[in-house]
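Structure in structure tokens, see below.
One protein chain is absent from this view; the other protein chains keep their places.
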Amino acid sequence: MNGVHDLGGMHGFGPIPREENEPVFHADWERRMYGIARILLNQRVFTLDEYRHSIERIPPSVYLGAKYYEKWAIGATGLLLEKGIIKPSDLKGVKPINLNPTFSLSAKARGDSIFKHPSRAVKARFKPGDKVIARNVNPRGHTRLPRYVRGKRGTIQFDEGVFALPDANAHGGGMILQHVYSVRFAARELWGPEAPARDSVAIDLWEQYLEPEPARSSNGRGRNGRGRR
Amino acid sequence: MNGVHDLGGMHGFGPIPREENEPVFHADWERRMYGIARILLNQRVFTLDEYRHSIERIPPSVYLGAKYYEKWAIGATGLLLEKGIIKPSDLKGVKPINLNPTFSLSAKARGDSIFKHPSRAVKARFKPGDKVIARNVNPRGHTRLPRYVRGKRGTIQFDEGVFALPDANAHGGGMILQHVYSVRFAARELWGPEAPARDSVAIDLWEQYLEPEPARSSNGRGRNGRGRR
Amino acid sequence: MAANHQAHEHHRHDEPESDITLRVKALESILVSKGLVDPQALDMLIDTYEHRVGPHIGAKVVARAWSDPAYKRRLLEDGTAAVNELGFPPGPEGINLIVLENTPKVHNVVVCTLCSCYPWGTLGLPPVWYKSPAYRARAVGDPRGVLREFGTELDDDVEIRVWDSSAEVRYLVLPERPPGTERMTEEELAGLVTRDSMIGVAKAKSPKAGARKRPGNGRAEHRV
Partner (left out) sequence: MAANHQAHEHHRHDEPESDITLRVKALESILVSKGLVDPQALDMLIDTYEHRVGPHIGAKVVARAWSDPAYKRRLLEDGTAAVNELGFPPGPEGINLIVLENTPKVHNVVVCTLCSCYPWGTLGLPPVWYKSPAYRARAVGDPRGVLREFGTELDDDVEIRVWDSSAEVRYLVLPERPPGTERMTEEELAGLVTRDSMIGVAKAKSPKAGARKRPGNGRAEHRV
């Protein structure tokens, strides 16, 4: 989903809001909300993938204006309502904020663990040093492939092991197990020729987000985009 | 500026809000605001490029939550304050919403017309049928090159004539005259292999947003991205 | 499915109508007192855009093009000049108008993803939906979904061309002339040409469905 949560590379949010002597929680409702969400996740009432996607589906102006744990509250409430675990009347007059529906709601299906799986059973398509391109895809559902790397050329740094694909697991699509790789992209490949020459961004990408980089043309579009000048 | 105003290709905004029998204006303040802005533009108190950029610099959650002419009011007020044409105390207790500062404020410099200029004096780098790539650049200031076409391959359809570059004119950078082209991009080049094969998006781009497409590698990354599979 | 949460929730509740009214009043009053805004010019400008300019102009242009092949040729070649020919300036901005012809095989749709560029001179001011984040976001990436939302179903073999007006040219769609309109007068034809059909999210009305109503989806009602 190309939502406002996909913030990498955006401008216009002003200075970073730092707070001296920041407490862990700023109010009691934050404390409670953190604990409630953790317990619901621990008990697999919903999966972390479903929960992340519910937060992504908060209306954009609300998402950008809300406090952090407020988003947790809106997302959790919306998800519990969608799954039929609670009813609007259970909320005692508190009006829930509707989440944006997607083409496939999480519905009643329970997803499963997001954590590392034994990797023996799943073959790895890539190895460290391989040149890859992040696919140019624009799924309407949950994905952990952010817009700023799509279509860009990077290098596999290391294999992180086997994990369930969030794109499926967030929508009751079950456990599609894939290798996840740390992929490094030159800052110039991502942001253009004005970026510092040596800086880079590494990001963790599921195997299906990647394809092998086709062999270079002889007149040279370099890996880090300098060839494009 | 990669701001929230750069909406092409985003998801999560829900259904399109249609209104039956919609009036031209919904309230008197809308009427007045429209007229005020038009007069300020006609009188070159600010340029349309500066004005557009002031609206882009509204804090993102406000931008996405505000009514249309409310954004006009916030942008115009902020711009007049920045230019020193009005003072905060002139607003009689109404607290203005600060615009996001950029690396180069519009300041007191007056930009100039955005309209078509005689094209004889300015050479055209491209002609209809030319294959081009929209540059991958991420300027922090105003630009009319949206994110969704950057790095993508397209074809020049026609030359629209010579216009002042908004990227400069929005920041008091004067009149840099360039040809503007209608450039067509295949939907698959923009959005990936799931887009309909024949659909396309045409967009109007200033010459410096474009570079010639380098010759194709023999093993074929096709113009519309099909080669990337 | 959460249907229409957009309508009310996207307007922040901390900015009630009266606040924004005050905000604009304060702005107008300081600008008038500084001599930057002339109240009479302001009233005239508002009157022009509220009552004189509107989709009836575009409808007239389209109906003429449907009735007069030579005019249609001129319109597609130089939209600005051809609209001027009927006595309408193509827009206060002095910008160029390009007319895009819909055919059975090619359907054009206009959007402005970065702000709200629109052919003011031929269609008046844009409706709220045209300026909404939802339309601006989806028109380029999912035009078929958008058209479906407007009740416009196109065959898969129709090519959709979206036009993102990101510079200073403005686009007007010339919709297809509906069947069964062979004996209609130019004025009757104009009654079939809706604003939405000239943006490209809909087709022109068929003659059965209320041919004699004024164009503009509400312009008429508002003027009464």
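In order of appearance the chains are A, B and C, and numbering begins at 1 in each one.
FYI, contacts are C-beta pairs under 8 Å (C-beta built on N, C-alpha and C of every residue); 3 or more make two chains touch, one makes a residue touch a chain.
The model shown is predicted, which means the values in this text are computed figures rather than measured ones.
Chemist: Which listed residue, A:64, A:168 or A:210, touches the chain dropped from view?
Modeler: Among A:64, A:168 or A:210, only A:64 touches the chain that is not shown.
Chemist: Specify the residue from the set A:99, A:132 or A:203 that touches the hidden chain.
Modeler: A:203
Chemist: Could you pull out which residues of chain A are in touch with the chain that's been left out?
Modeler: 5-29, 31-36, 38-40, 43, 45, 52, 55, 62, 64-68, 70, 73, 76-77, 80, 85-86, 90-94, 114-116, 144-146, 148, 160-161, 163, 180, 182, 184, 187, 190-191, 196, 198-206
In the analysis below, only the chains that are shown with their structure count from here on.
Chemist: Averaged over CA atoms, how far is the centre of chain B from the centre of chain C? Could you give it in whole Å?
Modeler: 19
Chemist: Distance from the CA centroid of chain A to that of chain B, rounded to the nearest Å?
Modeler: From the centre of chain A to the centre of chain B is 28 Å.
Chemist: Return the residues of chain A touching two or more other chains; collapse runs of consecutive numbers into ranges.
Modeler: Within chain A, the residues that touch at least two other chains are 2, 59-62, 65, 100, 138.
Chemist: Indicate the residues of chain C shared as contacts by at least two other chains.
Modeler: 2, 5-6, 10, 12, 133, 141
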